[in-house]
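In this view, the complex is presented without one of its protein chains, the others remaining in place.
Going by the order they are written in, the chains are A and B; count residues from 1 in each one.
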Amino acid sequence: MGVLPYLVAVWIFLAGCYGLATSRNLIHAVGCLAVCQSATYVLLLAVGYRDGATAPVFSDVEPGSRPVVDPVVQALALTDVVVGATVTALLLALVVQISKRHGTVDPDELSELRG
Amino acid sequence: MADALIAVALLLVAVSATVAVVTRDPVRQALVLAVLGIVLAVLFTVLQAPDVGLSQLAVGSALTPLLLLLTVRKVRRRAQDRDGGR
Partner (left out) sequence: MSPRLRLWLVCAAGSGLAALLVAACLDLPGFGGDRHPYGDRAVDASLARRTANTVASVNFDQRAFDTLGEMSILFAAVLGCVVLLRQTRDEHRARPEPAHVDRPVRRYTLLVLPVALLTGLYVIAHGQLSPGGGFQGGVVAATSLHLLYVGADYRALERVRPIGVYEVGDALSASAYVVTGCAGVLAGTAFLANTLLPYGTFNTLSSGGTVPLLNAAIGMEVACAVVVLLARFLDQAVEIEEVRSL
C-alpha cells in the first residue's frame, strides 16, 4: 500500500481543480468543488488509519482489547462533510442569483458582460 | 485482505471522481456525484470510520445531488421562460 491512499487524495484534488478551472457552467463548477472537498476526507482518514485496527467505538468492543484507528481525524472529517454540504448550498444559491441577474451561468459570458 | 479491499475502494473513488469532473452536463454530474458519495461511504467504512461513512452516505448520495438538480431545474426553467417570452 505505502503511499497509494495519499496519492489518490492528491489525484482527486487535482482533478477537481482542473474541472473548476475549465468549467463552462457554474453549477458544474460547484460540483467540482465538492469533488475537491472529498479529497480532504480521503487524506484525513488515510492519515488516521492503523493496520489491523477497528473502529473507535466501544459499544461492543472491550476497551483495550483491540487497537483502534485515530478518532480525531474522523471527527474533523465528519463535521466537515455536513458543514461542507451547507456551504455547497450557499454557493448554489449564489448561482441562482447570478442566473437571475445576468441570465447566464457561463463564467466566460459573465466576464464579457462586465467588460 | 483488508488491504486489497482498501485498494479497490480507493481506485473506485479515484475513477468516479475523475468521471464526475469530466461529465460536463450538470444533471449527469449530479448522478455521478451520488455514485461518488456511495463509493466514498464504502471506502470510509473499510477504513474503519463508520461515523464518517454514515454522514457521507446521507449527504453525498442524497443532499448534494438533490441541491444540484434543483438548481439546474431553476436555471433551465428561467432560460425557457425567457426564450418563450421573446
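Brief remarks follow.
The rule we apply is simple: contacts are C-beta pairs under 8 Å (C-beta built on N, C-alpha and C of every residue); 3 or more make two chains touch, one makes a residue touch a chain.
Please read these numbers as outputs of a predicted model, since none were measured by experiment.
Residue B:A62 is the one among B:V8, B:V22 or B:A62 that touches the chain missing from this view.
Mapped onto chain B, contacts with the missing chain fall at residues 50-51, 53-55, 58-59, 62-63, 66-67, 70-71, 73-74, 77-78, 81, 85. By the touch definition given at the top, chain A reaches the unshown chain through residues 1-7, 10, 13-14, 17-18, 21-22, 46-51, 55-59, 63, 67-75, 78-83, 85-87, 89-90, 92-94, 96-97, 100, 108.
Definition applied: only the chains that are shown with their structure count from here on.
Remark: chain A residues 1, 4-5, 8, 11-12, 15-16, 18-19, 23-25, 27-28, 30-32, 34-35, 38-39, 41-42, 45-46, 48-49, 51-57, 68-69, 74-75, 77-78, 81-82, 84-85, 88-89, 92, 95-96, 99-100, 103, 105 touch chain B in the complex. Put simply, chain B touches chain A in their complex at residues 2-3, 6-7, 10-11, 13-14, 17-18, 20-22, 24-26, 29-30, 33, 36, 40, 43-44, 47-52, 55-56, 59-60, 63-64, 67-68, 71-72, 74-75, 78-79, 82.
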